[in-house]
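The structure appears below as structure tokens.
Omission of a single protein chain aside, the complex is shown with its protein chains in their original locations.
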Amino acid sequence: MSALLELKDITIRFGGLVAVDGISLEVKEGNVVALIGPNGAGKSTVFNVVTGIYTPTSGKVLFRGEDITKLKPYAITDRGIARTFQNIRLFKNLSVLENVKIGCHCRGRAGIFGALCRYSGVRGEEKAFVDKSLEAMGVVDLTGKKEELAKNLSYGEQRRLEIARALASEPVLLLLDEPAAGMNPQEKQTLMQMVQRISGMGITVFLVEHDMKFVMSLSDRVNVLDYGRKIASGTPSEVQRDTTVIAAYLGKEVV
Amino acid sequence: MEAVMSILTNPYYIQVVTMVGISLIAALGLHLITGITGQFSFGHAAFVSIGAYASALVTIHLHLPFVLSMLAGGLAAALCGVLLGFPSLRLTGDYLGITTLGFGEIVRVVFINLKITGGAGGLAGIPRESNIFLVYIVVVLTIWGMYRIQNSRFGRALVAIREDEIAAETMGINPLLYKIKAFAIGTFVAGVSGSLFAHMMQYLNPSDFGFARSFEILNFVVLGGLGSIPGTILGTAILSLAPEFLRFVKEYRMLIYGALMVTMMIFRPNGLLGGVDVIRVLRGYRNRREARR
Partner (left out) sequence: MFWQQLVNGLTLGTTYALIALGYTMVYGIIQLINFAHGEVYMIGAFVGLIMVAVYKVNFFVAMLVAMGVCVPLAVLIERVAYRPLRKSTRLAPLISALGVSIFLQTLVTLIKGGPNPLAFPQVIQDTVYVLGPVKFSTVQCIILIVASLLMIFLQFTIKYTKMGKAMRATSEDYETAGLMGINVNNVVSFTFAVGAALAAAGGVLVGMYFNSIHPFMGVSVGLKSFCAAVLGGIGSIPGAMLGGIFLGIVEVMGVAAGFDSYKEAIAFGLLILVLLFKPTGLLGRPIQRKV
């Protein structure tokens, strides 16, 4: 299997602060890959670099062999990378269905003229959007809530809605930024099944998560960051045995 | 009956009602920019004036049929909207607001200094081509268009930008492009409103399109309920008619108008129809009625 996403020596500085320091990593097609590390290790920054919200100070991001380092976020989504956010960013005043339909945006074509004339192609596209949205909502069990406003959903449901919205853009690679944060054990269990379902659909999953049980049971590979550097990577069991990782998490004295 | 007829045919009332329609068209343009896309524009009257002057000049000098000069007015305004939008729509919130306000003032000063527009003395001799029927045909068309836009892929992208620009961008929406498109449509509509105004009043003066007028249009959109078409209609109707109804208080009129703005905002900070989805309410009413049967 070839690498779907490849980060090559990514460094990003904010003023004097080096948030990410020379990170290289690979995400192979079809895998579930995790990025873990203590708070402030630079995990979300890596996600922001991949999705084009930040441009790295140096280094390259390759997606399916194409250099996407300097592309804008919308162009990156268009190429098949979708994401969720650590601090939920839904369109709060819109219904669940509308949120997911916006996710379909980059797979549609209708413009202003289409909006005004609503010729048959546009109507067909709208219908396809609704079908696809309902399908995406089905993956995360939100079909029953389609008319609910996003802001009225529970926290766990909002996290799932973010996933549905991302799925609606028909991604090849799905980035989940702390998907289980703030969920109770039962919700985490369901979420785990959902991620497996998504992976089973042939979508590569790249996730940041703090919950080790969640990460270790889901992932094919785990990358560990500490202070902006990659300190380890491998299968979950390899990483769990790695002394530098244990030191980073528990402090040096323990080792 | 006769009394009703005399009111209906009273030219003054007809004029007032026509002006409400013209204001409403302009307000609907701003509704798309501010209410739907969430971009502040404090210079909307400038686009109305560009449309007004452009169409008036086209009519006077080229003798084109009114529909064409109306289109010309709209296109001229939209062109300026895009030219302003390209650099300035990168700015956010109040910075965009103040930039559009500044643009509005610059346009006004330019019209005062231009010879072809009659300068500070104004532009007279515009043929009277618009009337209440034409105005309300355009009103209906604009409302229809706005509804269609709101319920489309294009409109959803605009709303997404209003709700969360970064999230919208990661959904594959190019925010700058869509904001410019919204600006183009909104200013086009403003320009059309201006051309109807020009061919109604038959006289244009730059001082009618200062920032006070821009804020008045903003008021229409906000007081009725930002982001809601029924709200925009209601806001425009109430605020355009208020000065007429307040005529009896004579010189205290603007005093009450100002106080009214403050009180209305304090009691309904989201506007009169803010947070009320009129279509949902109506649908709910119909459902309840059917359930009772």
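When the chains are written out, they are named A and B in that same order, and each has its own residue count from 1.
Here, a residue touches a chain if its C-beta (ideal position, glycine included) is under 8 Å from a C-beta of that chain, and two chains touch if they have at least 3 such contacts.
This is a predicted model, so every value here is computed, not measured.
Engineer: From the list B:45, B:223, B:238 or B:273, which touches the chain that is not on show?
Structural biologist: Only one of B:45, B:223, B:238 or B:273 touches the chain omitted from view, namely B:223.
Engineer: Could you tell me which of B:13, B:95, B:133 or B:245 touches the chain that is not displayed?
Structural biologist: B:95
Engineer: Across the whole complex, list the residues on chain B that are touched by the chain not included here.
Structural biologist: 34, 40, 87-88, 90-95, 97-99, 101-103, 105-106, 109-110, 112-113, 166, 211-212, 215, 218-219, 222-223, 226, 251-252, 254-255, 257-262, 265-266, 269-270
What we mean here is this: only the chains that are shown with their structure count from here on.
Engineer: Roughly how far is chain A from chain B, going centre to centre by Cα mean, in whole Å?
Structural biologist: 41
Engineer: Given the complex with chain B, which residues does chain A contribute to the contact?
Structural biologist: It is residues 51, 53, 72-74, 77-78, 82-83, 85, 89-94, 98, 101-106, 108, 110-112, 114-116, 118, 122, 125-126, 129, 165, 169 of chain A that touch chain B.
Engineer: For chain B, which residues are in contact with chain A within the complex?
Structural biologist: The touching residues are 145, 148-149, 151-157, 159-160, 163-164, 166-175, 181, 185.
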